[in-house]
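All protein chains but one are shown at their positions in the complex.
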Amino acid sequence: MSDPSIDHWYPVGLLSDINAPRQTLLFGQEISLTKEDTGFSVKTSGGASLPTIKRFGHLWTSLGQPDHDLFAIPEADTPGRHLVDVGSVKVKCSPLRAVENFLDIAHFPFIHTDILGAEPHTEVDRYKVEIREEVNEVWATKVKFFQPQAAKSAEEGIITEYMYRVPAPTCAVLYKTCPPRPGEWDIITLFVQPLTEEWCEVWPWMALYDDESTMAEMVSFQQLIFMQDRSILENQIPLKLPLDPGMETPTQADMTSVAYRRWLKRIGYSYGAQMVAA
Amino acid sequence: MILYDYVLSASCYKIRLMAALSDQKLGLRAVNFHPAREHKSPEMLKLNPGGTLPILRDGNLIMTDSSDMLRHLTKNLPEWQRDDDEWLDFAKTLNETLGMARLHDVLSFNVDIDAARNGGVRLLRRLEAHLTEQRFDGMIFLTGDTPTIADIACFPNTALAPDGGVSLDVYPSIRLWMRAIRSLPRFIEMPGIHRLHELEAAE
Partner (left out) sequence: MNWIAVGLTDDIPAGTVVPRRVDGLDLAIWRSELGRFHAWSDRCPHRGMRLSHGFVRGEMLACIYHGWQYSLDGSCGYIPAHPELTPPTTICANTYVCEVRNRALWVALGPVKDDIPDVGDRIPIRSFDILCAASEIAQHFAHPQESLLVLNGRYDLAIALQPSTSRSCFAHIFAGAGQDRKIVSRYVEKLRDEMEAL
């Protein structure tokens, strides 16, 4: 396969869960994962071995030749955090639509009503967006939003601060206000596995400060949030993410997604994208 | 009362919804159904050897069947029970078809997906025919003009059908019935069933 989109690392399984062999798809190709004495192995249907990385509780692989290591999240290594495997969910949408939705906050009052947002607190204040050239990542900072129940650990409504980071074409990292530890960030990630251009498997993962909630409660909270987005993702037209202007109309609140689309175009990423404005 | 609960389970939601609509307090114990399969853990199997969710505990009474739970929650509320036996059975078939199609599409459960979807469509057509005839008689709910456990049992898997690839676009009476349920006082949502934002304007 000659599409350069394959030259990146992609999540394909949960380390704690690959006890029986797992068959899955990557870029429309069948791959199988097995746990062996020496570690995990990923093979194509033709028997070729693919490179692997174990990080953030997940197994990562590539069908191509990445010229870089998988990104790091140094803050996630600080002690006292609960590392939460949220478990995967499949969605019939482009992997890029899943990432873009994760970067969006204007939908909080309507899709995550009374949790991440509520009317009439719908205004999105101006925030800062940049493509950081030195690391080739999209970053949005100084994002603020009023949230009735920002996290499982939150007791009441607060103004939540956010930072968004896109360190890889189908991965996003959210750093958000941590109610139990003011000054620290809770970390919530979305790692997206492209099954095909219009179908993906989403692997959320978290590194949280929360000594009150059970693991099941933390997992439930994040699954709830993601599943609220799923029916949106499966009903956006066109299925592929349009990278050219003309098809869709952004506003100031959408600057992170505008930067994400611009960045995808710049790095030549086209899997799950629609290049021509209809 | 304690409900051993999974946030994405349609059957658990039936119980959460019934408790909310009837203004009854329900303690929730989150179970890591996915990805940890906690419902199959030794502790959970002691509680329910069947290894399923939901489980409802009321004092020493432990229930593992959602129909039993709905009856239990409404045992002192006769207005919520009326001609519902056949619909509680019907709700189980919705679970086996639409419910399984959803688990296949969302959580990759091993299911004969065509059989599940086709079975679901046959059931939706029956539901649509019945609700249409109810509307001819001026009634919006399954067994009358007020909701009962029949409606609560059938609502979740029906409303979540699109999660499993079964569209509800072609069932006008089912849509109006779902809207009536979502408009009930103290209605609560679950992921995949949005809040009725139209109601916000009334404030």
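The first chain written gets the first letter, and so on, giving A and B; residue counts start at 1 in each chain.
Please note the rule applied: a contact is a pair of C-beta atoms (placed from the backbone, for glycine too) under 8 Å apart; a residue touches a chain by one contact, two chains touch by 3 or more.
Remember, it's a predicted structure, so these values are computed and weren't measured experimentally.
Summary of contacts with the chain left out: across B:Ser9, B:Asn32, B:Thr143 or B:Ser173, the touching residue is B:Ser173. Residues 125, 128-129, 132-133, 136, 169-170, 172-173, 175-176, 179, 194, 196-198, 200-201 of chain B touch the missing chain (whole complex, contact as defined above). Contact between chain A and the unshown chain involves residues 104, 106-107, 109-111, 119, 122-124, 231-232, 235-238, 242, 247-254.
By definition in this document, only the chains that are shown with their structure count from here on.
Centre-to-centre, using mean CA coordinates, chain A is 30 Å away from chain B.
Within the complex, the chain A residues that touch chain B are 14, 16-17, 85-90, 92, 110-111, 113-114, 119, 214-217, 219-221, 223-224, 226-228, 230-231, 234. Chain B contributes residues 6-8, 29-32, 34-36, 38, 105-108, 162-163, 165, 189, 191-192, 194-195, 197, 200 to its touches with chain A in the complex.
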